[in-house]
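Input: a single structure, listed below in structure tokens.
All protein chains but one are shown at their positions in the complex.
Let's look at chain A:
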Amino acid sequence: MTATSAFESSPEMERFLCERLLNTEQPIAERFRALFSLRNLRGDAPRRALLQGLDFGVSVRYILVSTKERAARDPSNLLAHEAAFALGQMQDAEAIPALVAVLKDLSLHPIVRHEAAEALGAIGLEKSIPVLEESLTTDPAVEVQETCELALGRIEENKKVNGAESTTTSPFLSVDPALPSKHGLSVDQLRGLLLNEQESMYQRYAALFALRNDGGDAAVSAIVAALSVKSALLRHEVAYVLGQLQNKAASDALSTVLKDVCEHPMVRHEAAEALGSIADQESIALLEEFAKDPEPIVSQSCEVALSMLEYERSGKSFEFLFLQTPHVQS
């Protein structure tokens, strides 16, 4: 699968982004801006910075665990999780060893292990199959097991599609955990697949992405309905997809998810960021309220979401722009 076109940037800009990403004194939203800017680059320096973001989260976690301190706010899980996500989206095979190490490390938060497994699926190389198969059977967290199942399915399906054109490229430029269901299925059929608790996780994900690519009102309704499925992993992906679609019809349902303190943090996290992406004015008060949530993954996600919302509403880019000064030629 061909990666989407990457930007060039100056070494100075790369250093700026790397420093901002790794500077723990920066607001979490600013570090996120740097992270997603690095995600659009290629090469050694961006990868190293993201690997450091991943490791930095990991090492902070170790310190906290070893001293048995209770941190009121632990920035590491969210940032490490997003760094792993970005490495998968970049489809950088050089990141595989680090992602494998993260997936195997049971002392890490499941949300980080989940994202490492998803990234291995996004990178899509067969050499990741053994570790994914191992974690599929041994990881204690259901959401990590399910992610491994998806990643294995994606790698397998990628082999079949390998000869064909990448007509399955996401219109949102994301590398999705599953390829969309084949053309020809109606919205009702896709809805049935998505909500069917007996169906395999891969097929349900495939239906989800086909509905997303449809994008019509009936498709959005079907996707919103999936916020009530049994699997937290699927619920979290549903929230993510609603963020991609930016359809305000989803705001109420996502708000309900964010408010539900019994919901899995990874789902609440995605709901918060989806609300930031949809950028409804009414979401601001809610996000500000839950920026004080006792669960750090949720509170920090709300901070990031408020930043995304502000950029979205002003029509600016959430990332830093780092184009070279253009040579003017008329």
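What we mean here is this: a residue touches a chain if its C-beta (ideal position, glycine included) is under 8 Å from a C-beta of that chain, and two chains touch if they have at least 3 such contacts; residues count from 1.
Operating definition for what follows: contacts and distances are computed from a predicted model.
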- Query: UniProt name of the unshown chain, from "39S ribosomal protein L13, mitochondrial", "Eukaryotic translation initiation factor 5A", "MMS19 nucleotide excision repair protein" or "TRASH domain-containing protein"?
  - Reply: "Eukaryotic translation initiation factor 5A"
- Item | Listed residues A:K127, A:K159 or A:K316, member touching the removed chain | A:K316
- Query: Who touches the missing chain here, A:E14, A:E82 or A:E303?
  - Reply: A:E82
- Which of A:N158, A:S221 or A:Q246 contacts the chain that the document leaves out: A:Q246
- Item | Candidates A:L106, A:L125 or A:L173 - the one touching the absent chain | A:L173
- Contacts of chain A with the absent chain, listed as residue ranges: 4-5, 7, 32, 36, 39-40, 82, 85, 170, 172-174, 240, 243-244, 246, 273-274, 277, 308, 311, 315-319, 321, 323, 326, 328-330
